[in-house]
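With one protein chain removed, the remaining protein chains of the complex are shown where they sit.
Naming follows writing order (A and B), and every chain is counted from residue 1.
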Amino acid sequence: MNSLLSGDFPRSRLLAAILLAILFGLAFAPFLFPGAQPLNVAAKICVFVVLVASYDLLLGYTGIVSFAHTMFYGIGGYGVSIALYSFGPEWGPMALGIIAALAVSVVLALMIGLLSLRVRAIFFAMITLAVASAFAVLASQLSWLTGGEDGRSYRVPEVLRPGFRLLEEPLFGVAITGKILSYYLVFSVALVLFLLALRIVNSPFGRVLQAIRENDFRAEALGYRVVVYRSIATCLSAGMATLAGVLMALWLRYTGPDTTLSFAIMIDILLMVVIGGMGTLYGAVIGAALFTLAQNYLQVLMAQVSEATAGIPLLPQLFHPDRWLLWLGVLFVLSVYFFPTGIVGRLRR
Amino acid sequence: MTAVAVTLPPKPKVDWVPLAIVPVLALIALPLVGSFSTWVTLTVAALAMGMMIFLMASGLTLVFGLMDVINFGHGVFISIGAYLALLVLGPMAAWVASDSVIENVIVLLACIGVAMAGTGALGWAFERVVVRPVYGQHLKQILITMGGLIVAEQMIHVVWGASPIPISLPTTFRGAFVVGEAAVERYRVIAVVLGLLVFAAMYLVLNRTRIGLLIRAGVENAEMVEALGYRIRRLFVGVFIVGSGLAGLGGVMWAFYRQTLTAGMGMEVNVLIFIVIIVGGLGSIGGCFIGSLLVALIANYTGFLVPKLALVSNILLMVIVLLWRPQGLYPVAKR
Partner (left out) sequence: MSEVLLRLEGVHTHIGRYHILHGVDLLVPRGELTMLLGRNGAGKSTTLRTIMGLWKASEGRISFGGQDITAAATPDIAQAGIAYVPENMGIFADLTVRENLILAARRGEIDPARLRWVFGLFPALETFWSLAAGVLSGGQKQMLAIARAIIEPRELLLVDEPTKGLAPAIIMNMISAFRELKAAGETILLVEQNFTAAKMLGDGVAIMDDGRIVHAGTMAELAEDAGLQQRLLGPSMDTHQ
């Protein structure tokens, strides 16, 4: 257990209990919550745990803000999409797509890192914002490659399709279809990636990152090449985000700008990191789980409030489900002010 | 007293290279575009766009230079400035459509006045509520101001609705001058003139007044300005308000240029503005001016030659500039 968690324990009973509950819930999701919608939510949580953890590697552990995380996430998605769409639903093309996507992401991350981080860390935030928006425009314009605004649906390898049956008989009353297998693929890869991230932040490398976050001049004076460490962190984070994108693309069997590159997803990630707790990977788990669940219910609730307040000026517009982002924004600003250590920080106190 | 050999230091040289890039770029584009009249149209459009970007970006770069505050929510003032123009355009619709030059000019000036006053006031509040609690904490600054941008953008949706709003230019400013074979839109000329006026005013304030002297000194070394007995905070709040007002002005101009209002316009321009101030050198007004022109020229030329690469081309510009001068074209001497 110690080596599995890299010696980084939750350090709070309640936190440990919540984490175990989430792990348990996700591990047996197909059996505990049958149906397509709950399984979708569970898969989304798995993917976002990886995505948010990889983002926290940058924001929480390295202390730099990136607005290009959805870009790397999108590269993963488009890698799978393009490969499967062009070369057919086989494992070979998929592997090729994943490798190509990883290569593109890491090279891009390295270029952004070297270009901006050697000047000032603040450049990084500005440059990633610019590059990410250019990338989003590019992805929607190169429709011959990406499917443009509409995105693209494609077929995945046969074992992962809903029509596929692994067992003749249902297991505990649930038919083991390709969809279930697909879920377990997502779940196990996410788990491995999460444990890997835990390993990284608790390694000597991770400790140097945190030293840099605390005081970059001092770290530089101690002989650590700050730019190099930060750039490596950027690449690792980008690579992990790419893999999260791959998982999402496999699960949805569709990749388009709205599911990968939109700024709303970037805000989701930021909010999950902040609510869960910056600088602790367990925060990513809690943030992603809580937020994804809330998202599915709150939007319904907002629609109801909006209808109930019909006739009153302004209120219906305020609570219109399309104004979801408004409330996220408010929540986000308030959490950064009043709740900077997030849920995990609170629980650990 | 010991006599010290006095050697004359080298004459300070004006750094001409970045200045020269602008005309050189325009000349290189000429054969690529092919037609002289198209080139004139494109170039004037670019100059107009560059001036508007400069208006919007200048406040941001000074705010950063003075207090090391990076405001990711600067785009808010652009969108809100543009939407505030609706307060004027609605009631004064008759004057917009009228043929009287005077009435048209009054409408435009009223739009600008309302937008600048509104965004200036908003800037004051934004500095107080959003920015002040997170001084000296870049990470939180970035997160909070970005959050502020999102909330403000959504509030525009709530107040003015989610769909784009078309607006029309006052009659006098519609149409184009025809110079030879080239058509030059009137409004673009007005944008260029207005932009130059503001640039000149800003230049005079910065170089000929005591406040300007304090701002220039503060951008270099705010701590020393304080140690000389000046309250840099007041100066900063002033610059923040003026910068927000200028962004509002830019927003109005930009809205008339596109003749459509969308809540996301501030965010879109925000990206261009960031490229501009990185290219120009954070904190440098001259760099911001050159950067605005470069970004606009490149956006317009590539928009014509390879439309799909317009935004990517600006990223490329930024990469090239940063490889050449990592601190931007005109780096500000920092303590």
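Note that a residue touches a chain if its C-beta (ideal position, glycine included) is under 8 Å from a C-beta of that chain, and two chains touch if they have at least 3 such contacts.
Keep in mind it's a predicted model, so treat the numbers as computed, not measured.
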item	value
Omitted chain - touching chains that are shown	B
Among B:Val101, B:Leu228 or B:Val306, the residue in touch with the chain that has been omitted	B:Leu228
Which of B:Leu108, B:Leu122, B:Leu294 or B:Val332 contacts the chain that the document leaves out	B:Val332
Sole residue of B:Val107, B:Leu143 or B:Leu214 that reaches the chain not shown, by the stated touch rule	B:Leu214
Chain not shown, touching residues in chain B	1-2, 4-10, 12, 210, 213-214, 216-217, 220-221, 223-232, 332-333, 335
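The criterion applied here is as follows: only the chains that are shown with their structure count from here on.
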item	value
Chain centre separation in whole Å, for chain B relative to chain A (CA means)	34
Sites on chain B touched by chain A in the complex	70, 72, 130, 133, 138-140, 142-144, 146-148, 150-151, 154-155, 157-159, 162, 267-268, 270-271, 274-275, 277-278, 282, 308, 311-312, 314-315, 318-319, 322-323, 326-327
Contact footprint of chain B on chain A as seen in their complex	59, 63-65, 67, 111, 115-116, 118-123, 125-127, 129-131, 133-134, 137-138, 141-142, 263, 267, 270, 274, 314, 317-318, 322-323, 325-326, 328-330, 332-333, 336-337, 340
